[in-house]
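Omission of a single protein chain aside, the complex is shown with its protein chains in their original locations.
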């Protein structure tokens, strides 16, 4: 009984040991210390490995040879990622905020499918649940967290998002109209691949984006003429998103280079510069 | 008789009741009042729903299950859109101008096919006429009306339309020449898919726009060499429309940012700004 | 005899009648007078019609119905184009220079195949010579002559031609290396479509330009991996020619807008402006 109480006390202590929490927080959440850096690199390695395991599991011909090893590494990875998730919750100053953040949810989703498959482990539903386990691939999104350069790209896209949305709406209208027209032209013949409007719209998207699988192709002269028009249209309007993004990137670059040095007040710094080239003062970097 | 005359008087009154007209006009044509906004949102919802119904009708396997419901909702949608069209004509100060405008014609076209199918509704021609009813998909164009951002894209395209027309003429010449050459090279073999010049031109367009269905592919070494040249050509000249649109968008952006504030006279505002960042005065927005 | 000499004299007169020459020259070569404009429009109409006839002739199923009419219109078109060619030679002040110019050669080539097919008109070789007659499609290049806007596009391409040549050389090296690698990987299996290096290079071009016919596709895992790398490479380097042309077009636009008005000396005119927006003086248009 005394032992039990002691254990509980120890546990209570551990749960509220602010110094330990802080030390773990520095290792797990930050990457400035050598330990933190090591942890991050090891985590990336683990994530990549676990993704490779998921991919390898899907190859049926490998299953008889290395299947058991893959399943075992499965257990190990899930154990580590669960531990990591619990530690993150434990050491985070605001656990709820972390749990509801994008990466909190991704961290949870990357371990959960394994347990669901383990508890409701009847033979029949196992296969369906295994597909859920594949969501662990999204763990890979964590990789993105470690890079700051991505922000410029994201900002350029966000900056021009309104124009891109309008563009997509326009494409949607085009694609629905063209798909319906092609259904009217090609769909009357029997055995035509344009057998309903959704398939015709699918064809219109395949054609307009210049993907061109060739699983659905026009057979009638009129259908071929219309699809030629659609291709040339797609070929031209591919210029629109490119133009939007190019223009916003050049804008972004100009803003960066016209940024004034807080020390000497001069501008026109090179893109990517962190220090003023005139006085050596640190620039207020836009994307950090 | 008296009742009849009263009804006619009432009708005459209604037809010339300028206040009612104005009130309906504000709801239907404008979107600044709460009622006008509600009307617009409801209309968008209706348009999207009616398009989904048209698309669903084309799926043959669904017909036995939800076919009757789809046809009934068809009646309801057509009734509402007809009512809307009549009200627009009624309350518009210049009904003829509305009727002949782009959206007036689209509004008419989106209800008309239903009535045509209803009047000439004999069993034999039903199928052909039903395809006409599919034109109701053009209803989707109405969605375009509700967005102002699209004007910038359209202006950029109109602005560079002359260059794009020349570019297309150039592409047309290339495509006809290449199609004919390929017919000369590949068309001599029997069972070749290049069996006439229109098909060869279709192939040239499919190749040059980098769509590449693969329904028509060269078989002879010379044909493969020529098509490789065509691909590299298409790969390079895809840059031309992109360059045109990019350049005109950057130009557009610069014009916007060099727009002078009518209050303090300073320029170089951010793109999309509605107020001067120096004095807070409202800018004369270019695309509103 | 006297009649004969008279005819010769008349002919001599006609051949040296400078006023008639000049009048015809104005009609045929220039398009400022109403007659000249009419001639140009009629010529374009004739060229388009004659191309449509060539295209229609290649459709075998139409031959039994409208074949004779097509062949007859063939005679008429050839007669008119020959007459036009002779008149151009006649009224041109420097006939040799015209005959050796690009359009002089195109004009000749667009009538010549017909006569070759007429003189050596044996049944057996007729088919081969008919393909030569298809070169008349190049007549279409004349269409290009009537447009001045094309010069800007051409100049942008010429301006960046050195960079584009280096880019193509780079693509060529890549395509040969990748084609050979794929032949080493995929070509060992029997029945592989990668049966020799030229076919592998053809595949590399089809893939890199994102055309993707699908007539030759990798089957082995290693081949699929390499082709995925090639696709991503092609996807990225498609940006290079676009970037080159965009940059040179923006440059071109800037040069145009920085052009000084010869009357008031101010610059920053809109692109495409023919008159100074400050003083109304005519600008020295760059691309005329």
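In this document, chain identifiers A, B and C correspond to the written order of the chains, with residue numbering beginning at 1 in each.
Everything that follows uses one rule, which is that contacts are C-beta pairs under 8 Å (C-beta built on N, C-alpha and C of every residue); 3 or more make two chains touch, one makes a residue touch a chain.
Since the structure is predicted, the reported quantities are computational estimates derived from the model, not experimental observations.
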Residue ranges of chain B at the interface with the undisplayed chain: 210-214, 242, 246
Those residues of chain A which, in the complete complex, touch the missing chain: 51, 54-55, 58-60, 131, 134-135, 137-138, 140-141, 143-144, 147, 149-150, 152-153, 156-157, 164, 168, 171, 198-199, 201-202, 205-206, 208-215, 238, 241-242, 244-246, 248-250, 253, 271
Residues belonging to chain C that touch the chain removed from view: 162-163, 165-167, 169-170, 173, 176-177, 180, 183-184, 187, 195-198, 201, 207, 210-214, 217, 221, 224-225, 227-228, 231-232, 234-236, 238-240, 242-244, 246-247, 250-251
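The criterion applied here is as follows: only the chains that are shown with their structure count from here on.
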From the options A-B or A-C, the pair that copies B-C, where over half of the contact pairs coincide: A-B
Length of the line joining the C-alpha centres of chain A and chain B, rounded to whole Å: 32
Junction residues of chain A, two or more chains touched: 210-214, 242, 246
